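Note that one protein chain of the assembly has been removed; the remaining protein chains are unaltered in position.
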């Protein structure tokens, strides 16, 4: 099986579907001739033409609106928003239109639009190239929200997303495009080729939406994470030598509540991790959900390890980014009790 | 003291401050000559002129951007977004700009903009005149989020909001503009004049931001609510004859965590109520917060009573709207345990 | 609070005003109305620059004597003309009935298009059935032309058990896929940019269908309009972008949206023809729409059409225009009533008379009554029956996910 980094895996997902279905096209800023600022659409312009790897003006709201209209007219657009930080100009179109089309028309209309967007920090991108806005989208009914943590999942989930007849917001943690990141920025990163999840089939396969993955089974505490934080959490668990069960959510909505409940009911403890700011982040929903489904099993307060409630900083990136240390502290706090 | 409904109280807040400070102006769609579709700015055009009760084109993003520029240039704009459902076109300006100005400029710039907007359902307004998007704004650092539940608070909180040097999103539950609503739409509503909270001083006074109100002390369970749901919850408590402590949050961010923790540590049970959709709503944050601060006192899972995860319906408004019955059921579930 | 609290500022801020307000006489003196037939009709493949004058003119075909004049005369047959008139009369009869039903408490809300009937009716007639319509809330006429049963429209407005959109939206927020009529959004403007994407997909698939979208004058300020102009122009989308300038946006006069020129003038900045047309002139509206559709189908790209008209009724049943505009303004509107004007034309050419007119009116009135009586049998918002409550949880997603199933169970439905 070929080794792919996450960029190549995403590219391959789009390529495979464009090959199979002329209704699939990719569109966004710099995605055509140039192949995307992160190169995720490289080669698609040459292979499928300017109208299927479609460069677009810098108007995220216009791009999403256009994709909605295309989706209504039988196409299956895959939109790239250059950075998740720039998804807000499209917010109204996503929330008021894309998400509600099917429902408000009594099922008459819908638009199978996938919105891909690189998110998250750890790349010295400052406050406008580092945000993690996923939580907000999980509050909008009618959207599915996905965030993969490795190339294999990225390709399989993106194929599922594009083929899904509902709109999907597909967040790509850019910090791990080229290789996993354990939170230690002093260490040289390893490419995905060195990891089993970097082995990605060339052809068509799916990873289903709505199913979490148990990355590491364990019995003492359940760790819920997604995207880059899966790797930071895994390293923290390793470093601290804790028998934690690490769950990679993969899809935030619909959430795999069964896998989560089963785990927490077993371990009785839970730590929730994300890069996004804390207050009203997706971690809040996870805590609420877990305490509802597992209250009688809980042996300690559920802990949240998150970004702080500040704009994403430039100079203090590593003080902001949830570190192994903060994760270990949180795990240990939950373990202290009995 | 004169009796005022919430519309008059809000109007009075703006009037009092426009009188005191030439930097205060109100702006938005139909707010000038006409005085607003809900009449909240009635009379201000005649009294202060077209430039201080400023009609604006239908472009919420443009309105907020303009207000930001004015705020930077020494004015203190009070923006009306005609319905909270139409705040999304301004989302980028609010999230990427208004909320972050002070931080990203190292404190050099800021804009003391207040955004007032009628929210919530119960008025047969369908999906585009009934939404409760407050939760999303509490995830955005740099914004304060407020929702009053009665005329006295509305005026005092709005004065605090306008005078606050940080941006404030001020949600007005339109269902209770004219009188409280206990969730029973068959009953004829009573005007605010019949209630003590409808007694509102004519002049200047403040209700501080960040302070919740204990509406009804009690010892068996803590109910957290805001806006219209305060009244529905109060009626439910009454109907069911439960010794519940009802807290009206008033400000969602900064949240009055002390008042909440004190109450839940006393009662050991908690029910969280809002009209907004459930998943990742502000209720999730409240649950997370309470289980973090009060875990060892909790005798039952914290319950959420919320709108369903669907667009706000027209025909099924009363099946969607959190009813007394659903609230009572939730309270009773929390009381069943020990 | 650190604002300067000294007074003494002398504002220089310009704020637009209305041409009249209550207790002022209506003032349309600034309206420059060219004679019918005065505007030239360019070829449908003309370069945008060559159409510039049309953005500042006003295409008119029907003159004050009911005669059709000039290049823009679409040369419709008497049958077509009678058909158009009947559709407009039907729309008006429908509006009257529904407005009354709202006032009697049977509907939660209603919006009339009185005085603007020619816009939707003539435009729909000039388009083909495969063309896709992205209406705002004041183009109910489109549905009449496309043949939607009035009964279905009423059932929607009643949110009853036969509402095709399952009680999910306010009255008048129609959706009708069979008729290529898009689901109306309560959010202003959002659909005009979507319509451009639809048109681009049509071109992408090599099809000949065009899209048509409508926004009001007030909505011309919305960002989505700019996206529509921008993207339509960039990709030469086969799209008709229509601005219904009915002079008012609730209480706000068009001076707040029009920025001192015409709306049609905005098109030139995007290399796109912008055409201003007398929106109360059925023939002119038909002709301009036909021109733009032909141009789009030929691959010459989009057109912005400004339909100059007047909102005779209140904004909606929640609105009272007496509070913000002169009572006589509608009566003073110099472009007349679209129904009267087409009627006069048909009479002038000897193809219609008052008796026929009265008969059709009576027939339509009866038809509306009959339909209403039938519709209300299927229920109403306050009394039901509605769709089963469980329908609320459907269509959020194509397949209902677990958390919604659970919520549905929690509600016990």
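The chains carry the letters A, B and C, assigned in the order they are written, with residues numbered from 1 in each.
Methods note: contacts are C-beta pairs under 8 Å (C-beta built on N, C-alpha and C of every residue); 3 or more make two chains touch, one makes a residue touch a chain.
These figures come from a predicted structure and were not determined experimentally.
Peer 1: Sort through C:101, C:212, C:244 or C:265 and give me the one touching the missing partner chain.
Peer 2: C:265
Peer 1: Among C:146, C:177, C:236 or C:365, which one is in touch with the chain left out?
Peer 2: Counting the whole complex, the residue in contact with the absent chain is C:236.
Peer 1: Taking the entire complex into account, which one of B:65, B:193 or B:214 touches the absent chain?
Peer 2: Final answer for the missing-chain contact: B:65.
Peer 1: Pick from C:25, C:206, C:350 or C:412: which residue touches the chain that isn't shown?
Peer 2: Spelled out, the listed residue whose C-beta touches the missing chain is C:206.
Peer 1: Give me the chain A residues in contact with the hidden chain, please.
Peer 2: 20-24, 29-30, 32-34, 37, 49-51, 54-59, 61-62, 74-76, 85-86, 88-89, 112, 124-129, 163-165, 278-279, 308-311, 313-316, 319-320
Peer 1: Can you list, in ascending order, the chain C residues touching the missing chain?
Peer 2: Interface residues of chain C facing the absent chain: 9-16, 48, 200, 203-206, 221, 223, 225-227, 229-230, 233-236, 256-257, 259-261, 265-272, 274, 299, 301.
Peer 1: Contact with the hidden chain only, please: which chain B residues?
Peer 2: Against the missing chain, chain B presents residues 25, 51, 56-57, 59, 61-62, 65-75, 92-93, 96-97, 101-110, 141-142, 144, 165-166, 210, 253-255, 257-258.
One rule holds in what follows: only the chains that are shown with their structure count from here on.
Peer 1: Please work out the Cα centroid separation of chain B and chain C, and write it as a whole number of Å.
Peer 2: Centre-to-centre distance between chain B and chain C: 35 Å.
Peer 1: Indicate the whole-number Å distance between the mean C-alpha point of chain A and the mean C-alpha point of chain C.
Peer 2: Chain centres of chain A and chain C, defined by C-alpha means, are spaced 41 Å apart.
Peer 1: In whole angstrom, how far does the Cα centroid of chain A sit from the Cα centroid of chain B?
Peer 2: 32
Peer 1: Could you list which residues of chain A touch at least two other chains?
Peer 2: 92, 96, 103-104, 141-142, 253
Peer 1: Of all the residues in chain C, which ones touch at least 2 other chains?
Peer 2: Those would be 163, 166, 168-169, 173, 185, 187, 223, 396, 403.
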